[in-house]
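Input: a single structure, listed below in structure tokens.
In this view, the complex is presented without one of its protein chains, the others remaining in place.
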Amino acid sequence: MLRYTLRRLLWMIPIVLGVAILVFTLMTFCPGDPAQILLSGSATDEDIQALRDNLGLNDPYLVRLGNFLGNTFLKFDLGSSWMTKVAIKDEIATRLPRTFTLGIISLLISVAVGIPLGIIAAVNQGRLGDNIATALALIGASIPGFWLALLLILLFSVKLNWLPSMGIGGVKYYILPALTGCTYGIATLTRQTRSSMLDVIRSDYITTARSKGVSELHVITRHALKNALIPIITVVGTHFGMMLGGQMITETIFSIPGMGSYIIGGVNQRDYPVVQIGSIFLAIVFSLSMLVVDLLYAAADPRIKARYSQSAKRKVKTK
Amino acid sequence: MKTLTRRDFLKVASIGSASAAALLALASCGSKGGETAGSSAGTNTNTGTGTNASASTGSTASNATVIEDVQQAAAETVETESDILDELTIGMGGFYTSLAPVRNGNYQWQIFVRYLFDRVIYRTGDRRYIGQGAKEWSVADDGVTYTVELYDYITDAEGNPVTAEDVVWMIEESIAAKQKACYAKIDTVKVIDAKTFEVKMKSDVAENFEICMASTYLVARKAFEASADGFATASVTTAPYKVTEFVASNSCAMELRDDYWQKEELLPPELKNRVKKLTYKTITEVSQQQIALETGVVDAFASINATIVHSFEENNAYQVLSAPGAVGQNIYCSGHESRPIASDVNLRRAIFTCLDVDGLIKGAQDGRAEPMHDFVPRTSTGYVTKWDNEDYFVYNPEKAKEYLKESNYKGEALILSGGTSVQKVAQLIQGYCLAVGINIELQIEDQALLSTHANDGSTWDLALSNQGNGLINVWTNRFDNTAYAMGDAMSRHDDELQELLEFTWQVKNFTEENIDKVHKYIMDNAYARGLYLPFTITVQRADIPLTTPIIASSGEIDYPASAYTL
Partner (left out) sequence: MTEYQMKASLNQGKVRKSSEFLRVLKQLSYNKIAMFGLILFILELVLCLLSPVIAPYDYAAMDVIHMNETPSAAHWFGTDDLGRDILTRILFGGRYSITMSLLSVVVSLIFGVVIGSVAGYFGGWVDNVIMRILDIIQSLPGMLLTIVVSAALGNGYLNTVMALSVNGIPAQARMLRAQMMRVRGSEYVEAAQSINCSQVRIIAKHLFPNSFSPLIVQASMAIANRITMCSSLSFLGLGVQPPAPEWGAMLSGARQYIRDYPHMVIFPGLAIAVTVLALNLMGDGLRDALDPRLKR
């Protein structure tokens, strides 16, 4: 297990490097000259060229790529935003926790609502409970997040005045944004839970358990759910990753200064360092959470655990 | 899977749609905010009613105040007694990304900046330049050499003295950074003694020196160099307020210092400070701006988006204050030889006379703007007031069609370039032009992309932009054909205009008569036209005990400088 984890972590290094190169290259294709945007409208051409030299924009692509990779990965010098001159390291240190918290709360709500809904649907298959649960899940998957956000603000903030509509502070500031992001997760989790529960419920060992006189609740929670966990964990993992990347809109509407608004601001102002470093960080967090998901698999299913340990010992060739 | 009966299916459909409908109904029936603030009688102040015949006020609601003439309002500013307000939270639509003093000029004229740093010279609401760090200054006979004497007891929040050396250093840093256009006009700067320095400008252009000094912040070099990021996140200030909490692009909380360097009795009315705790919050989402006011997240909103103002009028829990802004919406024509419009004055006249400015104001600004009578807004220094009573490209589609007939226009599509913020105006203009037979193709880009070719007249025929903050500023920005590689901002090389400009902007020639000549020249040639001047609108809770608002040069209320009666 340990070897497997180590191997995965080692693999992350070239992947993150690859992400850095990918994002860097994409940004070089961006139309618009950062130097011109940074200087005021009446800057002369020589001013613009001088700033370009200063920022290294006139060097050839490979030189710039080399500098960027060297600075970021060898010297750990993450640079500063071209626009604000604030060190990117500091900004990320304050912003990443906010985005992360938002993602976790959203995930928790999705799990807390989605899995029970899925169980209800599976257990009541074909009957009213199933239909309601599935209908709710489907509607949740279809509503565009930002539309829901605006409607939720109208309802909870303005009409009922229960929750703040924007900004950061205590836990209650995260509730509406989290609700916005979790509808898609609830929908996917409900459907996934339902289908894997259905798969498992029909299987033999469940019938056996029932015939042994085990209570229905025990059957569902201990036997069925545990075995249905694998696909559910997959969905949870990918959903978390999606949320990390998809917070941009939520953060814009709710004025939350997190990673999403940071990167979107960088994209709009052609602030390359911000976009590059921000993306790398998000990619790292995403890869780490995928690793956690895979480790959870191993914890849930000993067969998978065995497979990991085996593959870490022997390299299986695909031909 | 067993077959779902029709009943099941109907159940699902009905439950689904019912819940969706319920959510929508609950949400959408809260569309009009009710009275949320306490209903203390708001005092309707009406400071300064200028005699501007053409100013359309747009609003006659009982709780709306319209300042028509900021100049006059500011001129009537007198020393007033005032209580000190404990705290105030103000919302704003733009955002401040860092506290660094050396940065581009995007927000430098916003009142916000007064609380971050003191300057050498301060520009008031009616565009007078008063000394803040500078005790006095004078100009030599050559017209370009200025000598400035500072107060000799300026200190920052850490007690560091700020001397002429620090100021000269800051000016040199600003020149090197090339972030603000005004510094390019400075030739040399040198220290004379601890409180005196000398600035030599490259040429004698009116207001240049003052703008440079008003852009120079008082910073102790020692403190700046000790800061890890050039004050970007934490500054050592010379202003009356110190920043207690700063979240970049989000909020800034400030508190009145008790160790401010300037003596209370020497502070002019515009620089007084009557609020103890001041917090600015950035809210970019327009619907959230409205909600923030209604739920009390902010006490006032500065420069609120025009489209949501009407919900606060007729609501006595709020007061609405409009003042003409500093920056107007203009359209101008390319002067590049590759574009046919550059040599076709009749086509240009046709376009300018087919636009119904009142319709533009109604459609794009919800009626909250006034028509302009020159390329430059009337809040600019040097504006000649008699222009307000003259005809300026009056809306006349028939005349426009006549001009069109006399022109060489053959029906080709003309490119209208603009940023995303002027989308609506662009679409309306397209509609008006189409009505007289001119085809317009829109080229709307985001600000970053636009800035790469905004001054390249070969890539567009018409362009929309916002200009203001001073006549000379706009002239040098737009019509000075030495400013850019291809000519002026429209890539035009009009030597006659250049001569006229270079003559008029010298300090001694900057008279109404000469300014009027420039105005007529540009108008006759239809190079550019001012469309409308948007109002700067502030909405505040009526229970803020504001008795005399002080208006800043941007049209916003300077809350700390205003007077209150508790």
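Order of writing sets the labels: A and B. Residues in every chain begin at 1.
Simple rule for what comes next: a residue touches a chain if its C-beta (ideal position, glycine included) is under 8 Å from a C-beta of that chain, and two chains touch if they have at least 3 such contacts.
Worth saying up front: this structure is predicted, and the values here are computed from it rather than measured.
*Asks:* For the chain omitted from this view, which of the shown chains does it touch?
*Replies:* When the full complex is considered, the omitted chain touches A, B.
*Asks:* Out of A:L244, A:I277 or A:A298, point to the residue that touches the absent chain in the complete complex.
*Replies:* Of these options, the touching residue for the absent chain is A:L244.
*Asks:* Would you mind spotting which of A:I143, A:I230 or A:A300 touches the chain that isn't drawn?
*Replies:* If we include the chain that is not displayed, A:I143 is the one touching it.
*Asks:* Would you mind spotting which of A:T84, A:T180 or A:T252 touches the chain that isn't drawn?
*Replies:* Of the listed residues, the one touching the omitted chain is A:T252.
*Asks:* Would you indicate which residue among B:T124, B:N273 or B:Q290 is in contact with the undisplayed chain?
*Replies:* Of the candidates B:T124, B:N273 or B:Q290, B:Q290 is in touch with the missing chain.
*Asks:* In the complete complex, which positions of subunit A touch the hidden chain?
*Replies:* Where subunit A meets the chain not shown: residues 14-16, 18-19, 22-23, 26-27, 29-31, 138-139, 141-147, 150, 154, 158, 191, 241-246, 248-249, 252, 263-264, 267-268, 275, 279, 282-283, 286-287, 290, 318-319.
*Asks:* Considering the whole complex, not just the chains shown, which residues of subunit B touch the missing one?
*Replies:* Where subunit B meets the chain not shown: residues 1, 3-4, 6, 9, 12-13, 20, 24, 27-28, 31-33, 285-287, 290-291, 305, 307-308, 310-311, 359, 362-363, 420, 423-424, 427-428, 431, 442, 444-446, 449.
Just so it is clear, only the chains that are shown with their structure count from here on.
*Asks:* Roughly how far is subunit A from subunit B, centre to centre by C-alpha average, rounded to an integer in Å?
*Replies:* For subunit A versus subunit B, the centre distance works out to 39 Å.
*Asks:* Quick check: in the complex, which residue numbers of subunit B touch subunit A?
*Replies:* Where subunit B meets subunit A, its residues are 1-2, 4, 8, 11-13, 15-16, 19-20, 23-24, 26-31, 33, 97-98, 100, 103-105, 178-181, 184, 228-230, 232-233, 247-251, 281-285, 287-288, 291-292, 294-295, 297, 446-449, 451-452, 454-455, 476-477, 483-485.
*Asks:* Within their complex, state which residues of subunit A touch subunit B.
*Replies:* Touch residues, subunit A against subunit B: 31-33, 36-45, 47, 50-51, 80, 83-87, 90-91, 94, 126, 128, 131-132, 134-136, 138-139, 150-155, 157-159, 161, 164-168, 252-255, 257, 261, 265, 268-270.
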